[in-house]
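Have a look at the structure below, then the notes.
Removed from the display is one protein chain of the complex; every other protein chain stays in position.
Should a chain be cited, it is by its letter among A, B and C, assigned in written order, with residues numbered from 1 in that chain.
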């Protein structure tokens, strides 16, 4: 079996979550690599959408930002941010990818400030970016958390930047968000999580090779549910790694 | 003095109202001919704007509708209706031209129904079209009424399609319309009217050659004010008529 | 921010973006699939009796009239029509397929009022709600934005407002009175474009009217195109795509699809044909005869083109202005 690093594995797991012939809002970093890998593996007709206007880019070369020229190279559309956000508001974007400094049991995310005070804050993070639109409008959102620990998988966010299931079942709808949307998966360096259909709580679905269920729970501050049948994620295949390294990111910008 | 018909005279009067280096919302018919004539006479840098997207067209050939290809021939912009209406909402369009089946003393217009009942109506007219945006947003609107009589210059409109000064001073602002806007001139086959600064009532400013003040008043159902110094409109000049007939509408589509 | 005034008209379509989202998600594919079909297939498959229907553009400009003729041939009825497409609306009213009309302006510009509209509305056959041109475009824009309404400062103080289904509120930020226009989500939209690929990616030359807005406000969308182009051409200039494939359900190749209207840079409008139609439209029997000849009497756009004759169409091509 080929050796691989954590980032490569995260990319492969995220990539496998992307279905062919669907649209996905792609953010900078791992989602870009995952989308590019997916298009070259099982999902050649995946349609990447970038928030500043590109839809259906070839992803032959890896974009460095959500607005750069590679996000609309050989695309079918190069529009603007309003059109993209509104397209997602109208229900045309299936998947959305998110990240954050903190995530809670309902999949809510913090990318704004660390510490109890909003201003002046202890640590000022980037802000929402497009995450609110992605999380409000895409049908299924997938959060990617590179570091699974108690400071990041927290009981209470310092700031709720981006909506997951808010305070639990029915609360998205009560807040006015569109029905039948919300967090779908969380990928971390320890495992793959979903959300319980009834309680909307984060639920461990699969661990990475060599990782025990207990390890995931110990590194999570909130009470993580565990699926009846926790499986093990398959490690990257030789083919995935080859394409990732040779075609997706040959310049080693990310991996 | 050259002979001319009423339509030609109306066009000349409307044309003279158009200032050089300003923007004007141009509707089908007389405003198009007037704008075209103005560009060839005293206002070469008049910028015609058409509600479906064209701005700055050459008007070398006369458009037949507010969206046809002549409304954006050699134009600086060919956009869409929302951009145009919003441009006027933001205060970028100086003049607007309107017409109607009925007008009242405050310059309100009816182009919707004739008769007391909205539905089913005695006579169904075209509807507002873009007139509401023109009359709400342009700084100065000019109404063109081809037939000046008591059925058209009425005490009470059957339907208030398009706002003039509504019920008098301050009522536009009270209704929520932008300040410092409203009817500026009315051109009819009998004369040229403005609006009293204080009372916002329609006021006779000038009569056409051979028309007496009394004739205008007799053909107006409401009480028309009369300016202290009613002048006589100058008939079309030979040059105006030549350009109008030879260059503006050589195919005699309108005149 | 309470409602200060409400227009009295009925809302002929529900301004609910969430219902729209759910419908789109259930019924439309996100995949790029070949959607080329005949006008008969497109209309049979995607237009239903009772649909709310909108067309783009205005007057005789870039009119999806070949599709409209097919709707008439197939007798789709009880339509709730919105939009500003004068030629299409006049035709649908003439064929008595319309129940309700969100009207902004139906008339023939320089040629004056529509006799067909007068008969349809004055007889009480067709119910109306009145709006301005801007308002209708903004209602499509609200739908395109995925929101239930849009505020504007138009229609205030008028009977147009009163006989619309708009509402007036006080802006909670400025205290200004503003008019709220309900979003207009269409069941079916029709747009005629210059070029499309088989997936439905479309390009338009000249003014864009409200193609952006109407295409995004429609649950189902049929585009007809003067020319079908390769997707590589689309991908070369992705900034020229005004309607992306995922909005589109059917692509119909329709040369001269706007005749007797015009298509900028391609052909000028058929003045003679229009004048004849307008003259005949004054009389119900002659109107029927017009439809019999030019709509019911032909099977499709190909036959229509033959009926009009390539000589005449070539002349219209020669009359159109260049850039």
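Throughout what follows, a residue touches a chain if its C-beta (ideal position, glycine included) is under 8 Å from a C-beta of that chain, and two chains touch if they have at least 3 such contacts.
Everything numeric here is computed off the predicted structure, so don't read it as measured data.
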Displayed chains contacting the withheld chain: A, B, C
Among C:189, C:206, C:244 or C:260, the residue in touch with the chain that has been omitted: C:206
Chain C residues touching the omitted chain (full complex): 1-3, 11, 14-18, 145-153, 167, 169, 171-174, 176, 178, 180, 182, 204-208, 236-239, 323
Hidden partner chain, residues of chain B it touches: 21-23, 45, 47, 54-56, 72, 74-79, 82-83, 86-87, 89-92, 94, 137, 139, 178-180
Absent chain, residues of chain A that touch it: 28-29, 51-54, 61, 64-73, 78-82, 85, 89, 112, 118-133, 136-137, 159-163, 166, 171-172, 175-178, 253-254
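We adopt the following convention: only the chains that are shown with their structure count from here on.
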Touch-based graph of the chains, sorted into line, ring, star, complete or other: line
Separation of chain A from chain B, taking each centre as the mean of its C-alpha atoms, in whole Å: 57
Rounded Å distance between chain B and chain C, as computed from the means of their C-alpha atoms: 28
Residues of chain C engaged with two or more neighbouring chains: 212
Set of chain A residues in contact with two or more other chains: none
